[in-house]
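Single-structure report; data block below.
All protein chains of the complex are present and in place, except for one that has been dropped.
Showing chain A:
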Amino acid sequence: MAAHTLGGLCRPRLGFLAARFSQRAAAGTEYRSAYSLDKLYPPRQDGDAAASAPEETQPAALDIPLARLTVSYCRSSGPGGQHVNKVNTKAEVRFHLASADWIPEDVRQKMASMHRNKINRAGELIVNSEESRYQMRNLAICLEKIRTMVTEATEQPKVVSKETTQKLIERVEKMNRERLRQKKIHSNIKQSRKADFD
C-alpha cells in the first residue's frame, strides 16, 4: 500500500503535499510486490537542483489569486428545460482591474483599453461564462478567459530588425532578377527557332 517516502523532496511549495506519502509502514505488515510504488519510483536522495531544473522549463499558467476575485453564480439562459430553470450554472467573475497587483502595470492598462466594454463604472472587469452544464467548468472557463486576456495584453508587436527587412527585400529582388533571366533565355530559344525570310 502507499507509503512512498518523499523525504528528500522537501520543496516548500509541495512540502505539504509530499508529506501525504511520507508515512513508512512497518515492513512485513503490508504486501509489497515488485511493482509497488516504492520500487517503481525510489525516493531520490540527490539535491534539489536536478529535481527543480525540469520544472522551470515549462511555462507556468498564470497564478490567479482567488481571494481577490468576486465569484457569483446565477441561472443560465437558453433552452434546457427544468435543469436550466433551476440550477445555478452561470459563473461570473469580477475583479477591480486597477488594483490587481498580480498583473503588471502596463498590461493592466493595455487590458483596460482592449476590454473597455467589459469594465463597469466602478472599474471592475467582468467575465462570465454559461457554456457548460457545470458550475465548476464554467468557473474554469472564466479563469481561462482571464488568462487569455492577460496573455494577449502582454504580447509585444513583433519588431523586425533592419537587417532582416533588408534581407527579405534582397531576396525578393533576387527572385525577380532570376525570373527575368530565365524568361530572356526562353525567349532566345524561341527566337532561334524562328525561320526568317532573309
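Annotations
The rule is simple: a contact is a pair of C-beta atoms (placed from the backbone, for glycine too) under 8 Å apart; a residue touches a chain by one contact, two chains touch by 3 or more; residues count from 1.
Please note the rule applied: contacts and distances are computed from a predicted model.
A chain of the complex is left out here; the name its UniProt entry carries, from "Large ribosomal subunit protein uL15m", "C2H2-type domain-containing protein", "Phosphatidylinositol glycan anchor biosynthesis class T" or "ER membrane protein complex subunit 1", is "Large ribosomal subunit protein uL15m".
As for the chain not pictured, it touches chain A at residues 1-2, 4, 6, 9, 13-14, 16-21, 23, 30-37, 40-41, 61, 63-64, 66, 71, 87-89, 134-137, 139-140, 142-144.
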